[in-house]
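All protein chains but one are shown in place.
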Amino acid sequence: DYSEIDFSDIEKQFEMTMSLASSLRSVVVVDNAPIIDQSKEAKLFNVFKKIFKDIGKIVENGIDMPRDPETGMSKGYLFIEFETPEQADLAVKQANGYQLDRSHVLAVNHFEDIEKYSLMEDEFKEPELEKFTEKEHLKSWLTDERDRDQWVILKENVVSLYWNNKDEQPEHIHSRNNWTETYVSWSPKGTYLVTFHRQGVALWGGDSWNKIVRFVHPDVRYIDFSPNENYMVSWSNEPFMSVTGEPHNLIVWDVNTGTLLRSFAVTNEQLNINEKTKMIEWPVFKWSHDDKYIARMTPGPKGAISIYELPTMNLLDKKSVKVKDLKAFSWSPSDNIIAYWTPENDNTPARVTLLSIPSRSIVQTKNLFNVTDCRLFWQSKGDYLLVRVDRYKKTKKNNFTNFELFRMREKDIPVDVVEIDPNETVNILSWEPNGKRFAFMGMKNGQSGIHIFQVTDGKDINKGAKELVTIEKKGANTICWNPKGRFIVFANLKGQGELCFYDCNDLSELAEGEHFQCTDIQWDPTGRYLISSASAWKVKNDTGYQLWEFNGKPLFKQPMQLFKQIIWRPRPESLLTAAQMKKIRKNLKNYTQKFEEEDSLLKTKVSREIVERRKKLYKEWKEYRIQCQERYKKDKAL
Amino acid sequence: MRPILLNGHTRSLTKIKYNREGDLLFSVSKDHTPTVWYSHNGERLGTYEGHGGTCWDIDVNGTTTRVLTGSGDNTCRLWEATTGKQLHVFETKSAVRSVAFAFGDKEAIFVTDATMGNKSTIHFVKIAENPEEQQPPYKTITTNEAKFSIARWGYLNKTIVVGHDDGTISIFDAKTGELIRKAKDHTDTIQDLQFSNDLSYFITASKDTNSFIYDYETLKVLKRYPTERPVNSAAISPLKDHIILGGGQDAMSVTTTSVTAGKFEVRFFHKIFQEEIGRVKGHFGPINTLAFHPSGKSFASGGEDGYIRIHHLDPDYFTFKYDEEE
Partner (left out) sequence: REKNIIHERIKIIEKKKEHKEQENTQREEEEQMKRAAKKKQEEEAKKAKMLEENKKREEERLEKMRLEAEKAEAKKLAEKLAEEARQKNVNLKPEDLEDLDTAKLKELQLKQAEEEKREKQRKIEQLTKRLDYTDRAYRIEEIPLLKKDYEE
C-alpha cells in the first residue's frame, strides 16, 4: 500500500536532474522492425514517415538503420531523430506497441533510456539491445529445495535480494547500486521485482535478474498490478499531453507485451484525495479478480462506475453504470461482483448494493438508516462481505457502529446484522485470510481493546457473528493476520515497538516481543515468519529489521544504517490441488525424518564453521600474547 | 544481584575510575563536584569541593593518597584523596579534558583544549611530596592537528598514548615529546582509551560507533567491535576475555520521552571472538563512562542520566566458557 509512503523525503533525495543533451533527447529507438536488405530500405523509411506523420517531424536524414557489414541485412532496429524532444516523447508514447504487421509489434523507446551511458564515450557505441534468448524460468525461485523465501532490501541507494535463512545470516543473492530511484516493490505473485525511475517503471526477474519489460511513464509514482500480473496501471503526478490534447496521468499497460493499452485523465473528485494526508487513495482503478475488468468510479451526484474490458480497454457495453451519489465501491476478490454504497438522501435510505458483472444485474441490496459512513470489507475468498456501518442516534448526540454481514455463498445472499457495544468506536478491521474470523480494534471510554469475532453458522443463536474474545493490549495500534490464518500479531508501531503473537484457536498469547520504534511488520508468504522493520523514511535512529518465527521467537536481528525498505517476495498460489495437499498432510510422517535430518545437518555445518572461526581467533590471540610476553622480557633485560 | 545505584550527582557523569585496590570509586560529572564512593555498598565517602565548572576527567594515584581532576573552569586540581583537602590548583587557559598520574605517582599529565591562540596541549607536572612546594608544569606537547581528547601514560612511563578529535591515535615519547607513531582507523572523536592490565594493548571508544583494540607497540588494530551508536566508553575485563562497551545517541538528539526509559545498555563482547555475549540494561540515557573493578567481578557505569550503577556479575558469568577457550 504505497499511499502510506510519504514521498517528500524521496523527492528530496532523488532530486531529478536532466543532464542529457537535448538533441539526443529527440532521438528514439525503434525495435522489432523487419530485417531487410538495402533494396527495401527506402520503402520501409516511407512507412515509418507515415506512422510518425501525426506525431512529429523527422529531421532530414533523421532515420538511421544499422546493418550487419557482412550480410548487408538490417539488424531489426533503427534510430529516428525528431525536431524536438517533445515530439520524441510523443512518439514513444504513441507508437510503442504499434502493430506494423502480423509479426512485428514495434517497441519505441527514448535513445537515452536504451543506452544513456554510451554518451560518455567518444566513439559511438552501438546500443546493446536485448537479444531474444530462451525465456527465463521466471518462477525458478519457487523451486528452492529448502522451501525458503526471498526478500528485497533497499538500503541507501542499493537494492539487494536475499534468501531467508532463519536464525542464520541471510544468503545474499544479488545487489545493484541505484537500481531504483525511489522505492521497490513486487508484482502480486512475486514474478517481477519493480523498480522506479525518472523515465518509468522496470520489471526484473528470473535467476539473472535481467530486465524483462519497461514502461515509459515519466515521473511515475504509483503502480497497481492486476491480480494475475497480466496488466498494470501506473500513475504520474506529471501529466503528459495525449493525442487529444488532454493531460493524462494514468496509463494501463499490458505487462506481457509491454504495450500501452490506454491512458486516462482523472479529475480531482475521481481521485478521491484523502483530506488528512492530501494524498490520493491508491488505487484509483480497481481490478477484477480474474484480470478481465478494470473499474473506476466517479463519486457524487453524477456518480458512475466505469468498467473497462481487458485487453481492449473498451468501456463495457459502451456505457458506465450510473449510480447517483456513489460513495465507494469494491470488487469481490473471487467473483465478478461489485459492491458499492450510496448515502441517505431525502426519501431514500442509505444502501449497499451488489452488482453482477457483466450482466449488471443487482444480486442483493440492503437499506440502512441513520448512516454517517460505510466501509466495505471483503473476506479474502469472497465468502463474506462485511460492511461497517457508522450511524448516528436519533438524538444525534453520539455515533455508534454495527456490522452488516453478507453471506455470499448462501442462497440469495442473506444479510445478518452484527451488533457491538454502542459505546465502542471501531478503528481498524481486518478479516482472517481465508477464514471465518475478523478482528477489529475498538476504543471504549478511552480504553482500547482488540475484539475477535467469528461468523456463526445457522444454528447459533448469535446471528451473523459472535465475539470470541476481547484482548487488552496497551499501545497496540496495528493488527496483522498471519496469511494462513489462525495467528495474529498486535503491534505498537512507531513507538515502543511491542509485538504480541496471538493464537486465535486457543485464544491465548504465544509470546511477546519488542522491536523498539519499528515502523512496519510483515508476514512471509507462508506464514512461518514475520519481519519487523524500522525504516529511515520514518525514524531517525535504530533502523534495520528483525526476523521472528510465527510463535514469537526472535530469530535474527539486523541493524542497518540508511535502511529504507524490506519486502518479502510474494508467492503465487500453489500448483497442488486441495486433494494433493490433504494427502501430504495425512502422510506428513513420511517427510518428517528427512526434514529433521536436513535441519540437524545444517545446524552441524553452521556450528562447525563457527567453531572453526573461534578456534582460529583463539590461536591467533594466544600467539599474540606470547609475543607480548617476549617483548616484555626483552624490555626488562635492557 | 541487583545493581547498586549511586545517587549523588545532579548532572551527567563524565568519568569514573576505581583505585588500585578497588575499594573506592572516583567520579566526575558536569555538576562541578568530584566524588568518592565506597564501591562495595555505594556509600558516598566524600566530595572534592572547589571546581567551578564541568569536570571532565579524574585520576587517583597508586597509593590512593592523591586525586587529580580536570575541569572546564580552566583548572586542574590536586587533592588529598581521603580528606578532600585541596592541595594545589594548576591554572590553565582553556578547559582541562584529560588527567593521568604516571605509574609510580611521581608525575602526572593533563590535557587542555585548543582555544583562540592556544593549541591543544599536554602538560607534564612533577608531583611534589610536600604540596606547598608543588611547581607548575615543566614541559608541554602541543599539536597543530586535530585536538587531543584523551591522554594516558604508556608502558614504563616511556610514552603518552593520545586520542584525537578526528579519531587519530598517536604515541609521543614522554621524554622528548616527539611523535613516535600514529594511526587513523577511527573517523570521529576518541571518547575513551583504556589499557589492558599489562599495558600491551588498549581499547578505544569512538563517536564513529566503533570500538577497537590496538596493539600498543605497533598501533595495529587487533580487534573490532562495530555497533550502531556512538561509543562513549570501553573497558577490558581484567579477569575474563571480555570487553564492555557503553554509549548511545548524542546528548543533543536523545529523546526525553519516557519511551526510552531504562533502555540504555552496557554491551558485553567476547574480546577474542568479537561476538556479543550479553547486555545489561538500566540507564535512562546514554552511558558516558565505564570501569571494571580491578577484580573483574563487578563493573560500574556512569550515565547521562546522572546515575552511577555498580553491577556485580552473576556466578554464571564466571563459570560460562566457550568450548573453544581452552
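Here the chain labels run A and B in written order, and each chain numbers its own residues starting at 1.
In the analysis below, a contact is a pair of C-beta atoms (placed from the backbone, for glycine too) under 8 Å apart; a residue touches a chain by one contact, two chains touch by 3 or more.
All of these numbers come straight from a predicted model, not from anything done at the bench.
In the full assembly, the chain not pictured is in contact with A, by the touch criterion defined above. Contact with the chain that does not appear here is found for just one residue of A:551, A:604 or A:627, A:551.
Within the set A:102, A:474, A:585 or A:636, the residue that contacts the chain not displayed is A:585. The residue from A:24, A:59, A:158 or A:510 that touches the chain not shown here is A:510.
Contacts to the hidden chain, counted on subunit A, fall at residues 137, 139-140, 142-147, 484, 508, 510, 526-528, 549-551, 574-576, 580-581, 584-585, 588, 591-592, 595.
Here is the rule we go by: only the chains that are shown with their structure count from here on.
On the side of subunit B, the complex with subunit A involves touching residues 155-156, 198, 200-201, 215, 217, 222, 228-229, 241, 249, 253, 259, 263, 272-274, 322-326.
Interface residues of subunit A facing subunit B in the complex, by the touch rule stated above, are 495-496, 516, 540-542, 544, 559, 561, 611, 613-615, 617-618, 621, 624, 628, 631-632, 635.
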